[in-house]
Structure formats: structure tokens, C-alpha cells
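Of the protein chains in this complex, one is absent; all others appear in place.
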Amino acid sequence: MSALPARPLRAGIVGGGQGAFIGAVHRLAAELDGEAHVVAGALSSRADIAEQSARAWNLSRWYADYRQMASEERSRPDGIDFVIVATPNHLHHPVASVFLESGIHVICDKPLAHRLEDAEALAQLAARGPALFALTHNYSGYPLVRQARELVRAGALGELRKVLVEYQQDWLMAPLERAGNRQAEWRTDPQRAGAGGCVSDIGTHAAHLTEFVTGESIVGVCADLATVVAGRRLDDDACILMRLSGGARGTLVCSQIACGEDNDLNIRLYGSKAGLEWRQQAPNTLVFKPAGAPWQYLRAAHGYLSEATRRGSRIPPGHPEGYLEAFANLYRSFISDIRTVMAGDPPRRDYPSAADGVRGLRFVDAAVRSSARGAQWESL
Amino acid sequence: MSALPARPLRAGIVGGGQGAFIGAVHRLAAELDGEAHVVAGALSSRADIAEQSARAWNLSRWYADYRQMASEERSRPDGIDFVIVATPNHLHHPVASVFLESGIHVICDKPLAHRLEDAEALAQLAARGPALFALTHNYSGYPLVRQARELVRAGALGELRKVLVEYQQDWLMAPLERAGNRQAEWRTDPQRAGAGGCVSDIGTHAAHLTEFVTGESIVGVCADLATVVAGRRLDDDACILMRLSGGARGTLVCSQIACGEDNDLNIRLYGSKAGLEWRQQAPNTLVFKPAGAPWQYLRAAHGYLSEATRRGSRIPPGHPEGYLEAFANLYRSFISDIRTVMAGDPPRRDYPSAADGVRGLRFVDAAVRSSARGAQWESL
Amino acid sequence: MSALPARPLRAGIVGGGQGAFIGAVHRLAAELDGEAHVVAGALSSRADIAEQSARAWNLSRWYADYRQMASEERSRPDGIDFVIVATPNHLHHPVASVFLESGIHVICDKPLAHRLEDAEALAQLAARGPALFALTHNYSGYPLVRQARELVRAGALGELRKVLVEYQQDWLMAPLERAGNRQAEWRTDPQRAGAGGCVSDIGTHAAHLTEFVTGESIVGVCADLATVVAGRRLDDDACILMRLSGGARGTLVCSQIACGEDNDLNIRLYGSKAGLEWRQQAPNTLVFKPAGAPWQYLRAAHGYLSEATRRGSRIPPGHPEGYLEAFANLYRSFISDIRTVMAGDPPRRDYPSAADGVRGLRFVDAAVRSSARGAQWESL
Partner (left out) sequence: MSALPARPLRAGIVGGGQGAFIGAVHRLAAELDGEAHVVAGALSSRADIAEQSARAWNLSRWYADYRQMASEERSRPDGIDFVIVATPNHLHHPVASVFLESGIHVICDKPLAHRLEDAEALAQLAARGPALFALTHNYSGYPLVRQARELVRAGALGELRKVLVEYQQDWLMAPLERAGNRQAEWRTDPQRAGAGGCVSDIGTHAAHLTEFVTGESIVGVCADLATVVAGRRLDDDACILMRLSGGARGTLVCSQIACGEDNDLNIRLYGSKAGLEWRQQAPNTLVFKPAGAPWQYLRAAHGYLSEATRRGSRIPPGHPEGYLEAFANLYRSFISDIRTVMAGDPPRRDYPSAADGVRGLRFVDAAVRSSARGAQWESL
């Protein structure tokens, strides 16, 4: 279309330095399609680590202070187009705010903040524009999750009756936070993680997946949070009853002490006409269960999927794609939207938003409140 | 060992006539090992159906009245040794009582009764003896369910932390009770089924499986029962938080409107050392998930299982056994126990008991009560 | 229909005494539906074992000599209606012949004989009648195998292009025949098993399954048989190229040294319109793979299966049935056919026949010949 190819966008990253798995994921995902390069980073507040991490990634520029980064990058002719926020939760709000206020687009890890009020403030700021904001609820990037949403939207399930969603891990089944594991430290620290532990870290993924696929809102929860590992300061396991805005009921179960499960996110939906099942650990298959007929196994990249779903696959059927490719699908939408606004057109905002993030915090707050009151229904 | 082979036992059956799937299952299971023959039946209270059903099964004697059956069979030299109670729930108590009082051993379908008070009365009667009583929580007859129990008992899971149990069906997703389906009629009728619908019919199986495998009791529930199909008089779906006596938490989810699921009973346990997973629809496999090590797939009849588990398999590894064989394992234990008391020895009672049945009714009552109070914790 | 219920048939059994797994299977399968009782047996040629085995099974009459059994049972007013032949292969012909000549119906284990000439002689005798003859290629009794055959017949696959069939076990991966295992002894002894080892014991099952499902004949084989365990006198592993009468090609692979496989029989078919896959270790599912559309998982007992397929299931969907039930489906057809001829009607012969058995021996002979000639194509 255009006479000259669009240049790859320039990205910066805050947080996610050495030892932080999610920083590397963001970078791989951001760069996967060759549409962006991470060129600058504030990878640590300690200058030595910040420099070392930046060198390990071949970055052009490094900072120890994200405010300085925002200020300098804004002024450079070759400054970054967007920033990736991959810090612990409590820094999402201050970091994202500085960049938004500098007019730099922001893509931020979830949850949106460690406190609901911060989340709301950030969402207000993001709504004001003009900088774009995306929240990396990355599981919504899987092609078959998108196909699931389309099937629900198209009425293939009929009236939605029941939803079962789970996210089970075991990485916190021992007190790693007392054994020097940095990620475990902040994730179990209320000052940095917020009021929820497991329910915030992965429960919000399950909640977002539910709302994304169903197109409905979780309107009430009745939660039983547990702190299984003695001495831990936040929940590491949760069993939650939930109600959706359309009347469906269900459970949301998450755990970081479920021995033997590494990352088992899955969702099952039951309607008046059909059921659906998707499991992150076999992400290229979606099981469709029509009433009174054989189950159908829909597999990624096949011609019988919707065109939008197929665009989420980079390679032909039978060539497994995974977590990184799904994560990169969020980046692809976000980068494409940046190009859209660069061209002067209105953004499509077809990726998880700050408003979704506020809903996530409300979910966490309601779950924590419900559990504290002995599993009483709480509205979101 | 004995000089003469023991003769096959003579069994009678009440209920379960034409059209009732569970009657046929009981008969197949009772006779599978050639240790018992069903010779007499009161298969219906309508004489013509009772006779017709008895002829279809080649029974020697038929009755339209179970009281008459108890009285006559007790007096015959070739009278039945035990009776199978396969009626709707509300008749379990009266029928079983008459036979127990006649000194005839009773094996009864679950739940034990349609009301807790009946269940308690029946359990008292059963406890008095000398006639034996068994309750067909048949899923405990699967060899790998027994292996699971042994692993828990042996401490292989460490401290039990979390239990997720499910029983999903879809056969009541339409109002069959208004379309002439006899089983649907009584199962959705509070007069005959009791206060619980789905939670009683299959929720009790899930509850029993939980207690059987863990060796612990469900001590509290927080339940959200739903009547999804309009006009139905009992619940057809349930989402329940639960607590076990040892401190573990979890969920019990059951449904008869889960579109596409035919009979998906499954249980997952998570301890401080390992996890376990068993699914009724792949019943010959038990997944053991030790911390930090590969999952192990234990399969039926293999030499690495315990001797007791292996006795529950009739054929070598790789030759699938299923529901009938598991059901027959309960009959095998019960028949063996009848032979034991015939020989003057004390019974072993290694099968689900009337006391288990009382616990089942308490579970149903607590779930119904909890849900009626808006999902409030109720003790069992 | 009839005024009086038909009495259960009386069965006898030759072979299959203590320690022989297959004898117990035949008895369980024969009696499963209550349509027959095994009342007499020649379970061993050693009188003491014959008596002991008969007592263990509560048989009414026992013999040490099968000829005496045939002669006496023929003369008794309550003599057996049919006999089960569960001996080692080399005795199938003499035993079955004696009973057929006595006018007693015969159901015989596979392969039909240990030598092709015996098989042909027995098939000629069986063809003469009036006694019926059935061969227990039991895997054809699985409901979903029958559904597969119906789909092929109905043209759902289009033109058949490729067939892959496997039967993998590991029970002979060590020299059990030198460790006192009776079954291993005769199965590895050419005098009793015939010219083929693995290829005869389980290869014939795979070959029959292929012909049963496709409705075509295997017309040529190019075989590489191996004797993996040193000192063994027959093959314990086979890799075979095959051609079917309709032009399809494929492989037939079987092994008794495939470490870790207990009884993995499976078949995959590929046509011009669709593919099909069935696995004995998940026998209640049939995968249908239409071109350009999602895979469909057909599951046993569901209403979308053919009526004939559904008749092969005894219990509702989701209640797993297995090997015994499938085996019993062969007995059900055979017993029903005996009743048919008892009523003076012509038999339906809807079960594997002696002619199928001759084809099995031809398959074994061709495979052995092909392998001996260095994997040269041989016709059947």
C-alpha cells in the first residue's frame, strides 16, 4: 500500500531485568513479527544491574530511573514509540502514568495495579489519551480462545448456563519467598503485590479469560481463599463460586500449590445448545460439544476457523504454536493500533484495556472481601 | 480349599424393571463372577409389568408386592440369600427395612433414602444386624480408585491440601420429566427423590468418592444450587465449596445440564508431596504427580499396583475393564461377606455402608440448606 | 414374543483351566448376559487339575478327556448346547471336530488351527453343518469397531487409500517360556502354536480387524519377522507391508517385545473423503476425520450411532464398557444364532467364521514365507 515499508517501532521496557522471566517474554513477543525492536530499558533501579541487563539484550540505551527514561526518550528524535511495563504490580501505576503523560504508548503487565484506587486512577489517565494503553492478558491472544469467543457471540452455545474456569500451578508450594526467589518475594508481599496473592497473579487471568470468552461480566463472587504455606502473607490458593451478568453460574479455581500442575489454565462453558472446552496446555485445540452430536475438535490454522482466528496463526495447521506466539498476538494488535494512530486514524483498541484491568482489581477485591467475611457473596 | 464348591447365592431384586437402566446394571454386576444368580423379583408394583419383566430376565419367581416377596422368600428352603433394592429413593427405606427385618441381606442403591430421617432409621436398623447391608457407591469399586485410596493412606501425597471433584452429565438439560421419561419423572420429584436433585443423584457419588479416597470427611459446604431448566422442581446443577476434616479445601461441582458431558466423574487431589488424578471415563489410568518429578501413569492390572488393587481386575493389563466390572467388585465384596457370615465368621464390611449413606444425606441436606441461605457455610 | 422365556443355554468348555487367562474370559463373556451357563468342562488333560479347575468354577460335570465329554454330553438330556474351545492352537482342530461331529455347536479361540491344512479341514467340516461354528476374533465385538465398519460400508471414507494397523504388547520381552510360564511355553513352541509366533497370536487379530472394518481382503504381504529374544523358536515381532483387495496399501505391525505396551491394538484408515481411528485402549471412542473439517469423536452408546452399534452397548453413554463386554457381544450373536436354528430358522452367522480363520492362517503362512524369503511380496 504505502510506497515505503513502515519502519519497525522502537520500544522501551521498564522492569523485567535479569532473572525475571516475564521481561524476556515481553521482549520475545514484542519482536516476534519484526514490527518492533526493544532499544531502551530501565531494567532495574540498581544502575549496575540495569546496565548489565541492557548489555545482555544488546539494547542501545539504558536507564536506572524510569522517569529519566520517559523524559529523555520523549525528547530524542529516535525515542521509543511505546514502553513495556514489566515491573512488580505496585509500580505499574507510577511507571505507566509517567509514560502516558509523556505521550508514549504503554503496554503493561497485569494486574493493572496493586490497589483498586491506583487501577482506577491509571484507567482514567489512559482513557484521556492520546497515548494508547494495553494490558497483557496474554491468554486472550491464543487463536482458539478467540474462536471460542466468536462461537459464543454467534450463539453457537445458545443461552450460557455454566462456566468452569481453572488456573492451577504449583510453583509456590514451598516457601520460595524465604529461599531467595525474587519473584516469589514480591508476589507474596502485600506492599508490592496488593491484597491478593494467587487470586491476583493468576486468578485475574482466569477472570479475564471468562469475561473475554463469554462476553459477560462476573457480577458476584463467593470466595474461599487459603494461605496453605505457613507464614506466607497472601493467599496461595482460591476456590470461588461466581455469577455472570447473563445469569450463568460457575466456579473459578486457582492455585499456586497444586502439586504437579505447572500452568494448567483451562475453561469449560456449557450452554443450552453446546459446550466448549479449551486448555492452555494443549492450546491448539478447541473442543466443541453440541447437544446430541459427536464432540468436534477444532484445531488451529485450519480453514474451517474464522478468518480472524486464522490470522492469529503464523504457520500452517499441525505446526504447534504456543505461549509466545499468543503473547505476540497482543503485541501485534497493539503495534498495529499505534501505526493506525500514527496515520491519523482512530484506534481500534482490540486488545485488553485499562478498563479490563479495573475489573480485574474489582474481582480481586471482591474475592478477598468475600473470603474475609467467611465466603459471603460480594458484588464486583 | 473347601471340599465342596460353595453354591452360587440366590438373589432377589426389588425395582429396576423394564426401562430402568440401573436394574439391569445391578443384575449384570451381581452375576458377573458366577457367584450369585438373580432368581426372584418384585420388579414393579403393577402385576403385569412385574411378570413381564421377570420373564424377560428368566427369573424363577416374581412378585408385585415386595412385602410378600420378603415373607415368602424367607420361608422357602431355596429362598433368596440377599435382595437388591433398585427402586426410586423414597422406597429404599421401607423396602430395605422389610428385608433386613426378615433377616435377608440387603444391597441398596444410593442415596440411602430420600430424607435424612429415613436414612438414619435405616442405618440404625442395619447396624442392629444380623443381616448385612451394602450401599452401591459403585465408583469405589474401580481398581484405580482403590489404588488412589491406598496411596493417600500410605502418605504418598503428604498432607492433603486441596481436592477438586466433579460429576458432570447432560441428560437432564431438557425437561425430560415432561416428555414421559420415567426416570426423569421421579428424579425431579421431591416426593420421591428427596430435597436434592442433581446434588443427591450424582453429588452424593462425588461426595462419597472424595471421602473414600481421602479417608477424610466433608465437614462443611458452601453451596450454590441451580435449577436451570425452567419449571423443574429440584436442582439440576450445583457448585459447592467444601472443607475436609483434615483441613483441605476444595470444590465439588456437579451438573445434569452440562451440555456434551455424558458421565464425567473425576477427582484431583493435591498434597504437600504429590497430586493424584482419576477420571471415570478413562478409568484404567491413575495419574500420580510427585513434586518436581515426571507424572506417572499407573494402569490397571499391572504388577506395580498393590495386590488388593490387582484383585479388582479380572483380566490382564491393557484389556479395558469398565463400569460393570467396578460395580461387580462391590458385589464381590458383599457376596464374599455373606459367605463369611454363613460360615459363622464376623463380617469384614469392606464396602460402602448405611453409615456412609447417612453421611450422603447429610451432605445433601447441608448443600440444600446452604444454597437456600444464599451460599452460607453449613456443617455436615 | 414366546409364551415362556427361553432357558439359558448350557455350555461346556475344553481347555482354559487354572492359570489360563483366556478360559476365564470365555466363561465371563459367555455368561455375561445370563443367556448361557457353563456347566461342564474338560479343563485339563490331567484328571486332578481338571477336577480342581471344575470345582473352582462350580461346574456340574468335569472330564479329563474331551472325546468322552463330547460323547457323554451328546447323550444326556441336559447335555451342553455348545462348547467353547480354549486350548492351545494345535488342539483347536481335533477338539472342535469331535464336537461338530457330535452335532454340538462350537465357539473356538483364534487362530483357527496351528497349520493351514488343519484350518482348511476344520472349515470344511464347519461348512457342512448343521452345528454352528464361531471364531472369537473378539475385537470385532466392540461397538465402535462395528460403527467403523458401517461408516466404511456407507462410503463415508470414499475410496480407501491407506490402512495402518498395529498390535503391540511386551509380555514376551523376556524369555518367560524358560521361566515356567505355561502360556509362554506353548505360544513359543512351533509344535503347538504353529509356524507363527507373534504374527499368529496377535497378528491375526490385526489382520482380522483390518478385513472386518474395511470389508476388503488382505491380498499380499511383504514381511519382516524377527525373533528378538535369543533362543526363542518363533517370531516375537513383525513389521509387514500389506495390500488390500481394493488397492489400498498399508502396514501391519505387531510385537510382543514392545517394552511398555500392554495391549495396544489400533487401526487407522484413510480414504479420499475421510479418515478413521480406533484404539482398543480407549475403546469407547471412534475418531472420524472428514477432509477439511474438525475431527469428530464418536462415543459409545450415543444416539447418533447406528442402531446396530448401540445394541452392542449394555449401559448408557459415559459408563465405560470394555474387553469383556465386547467379547460377550460375540457370544450374544452366537447364542442368538443357536436359538435361531433351535427354532428351525436358518442361521444368520453374524460372527467371525471358520472361513475367516482360514484367511488368518493364510495370512500367517504368507507372512512367514515372505520373511523367510527376505521380505518378498507373497499373496494370500
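Should a chain be cited, it is by its letter among A, B and C, assigned in written order, with residues numbered from 1 in that chain.
To be clear about the criterion, a residue touches a chain if its C-beta (ideal position, glycine included) is under 8 Å from a C-beta of that chain, and two chains touch if they have at least 3 such contacts.
Being a predicted model, the structure only gives us computed values, none of them experimental.
Among B:Gly129, B:Gly292 or B:Gly374, the one in contact with the hidden chain is B:Gly292.
Only one of C:Leu241, C:Val341 or C:Ala355 touches the chain withheld from this view, namely C:Leu241. From the set C:Thr251, C:Thr285, C:Ser306 or C:Thr340, the residue in touch with the chain omitted from the display is C:Thr251, counting the whole complex.
From the options B:Pro130, B:Gly180 or B:Gly303, the residue with contact to the chain not on display is B:Gly303. Mapped onto chain C, the interface with the missing chain covers residues 157, 161-162, 164, 166, 170, 173, 222, 224, 226, 228, 237, 239, 241, 249-251, 253, 255, 257-261, 270-275, 289-291, 295, 374-377.
Mapped onto chain B, the interface with the missing chain covers residues 288, 292-299, 302-304.
Residues of chain A that touch the chain left out of view are 4-8, 21, 24-25, 27-28, 31-34, 55-58, 169, 171, 261-264, 280-284, 299, 302, 314-325.
FYI, only the chains that are shown with their structure count from here on.
Greatest Cα centroid separation from chain A: this falls to C.
Separating the CA-averaged centres of chain A and chain B is a span of 44 Å.
Under the contact definition stated at the top, the residues of chain B that touch 2 or more other chains are 261.
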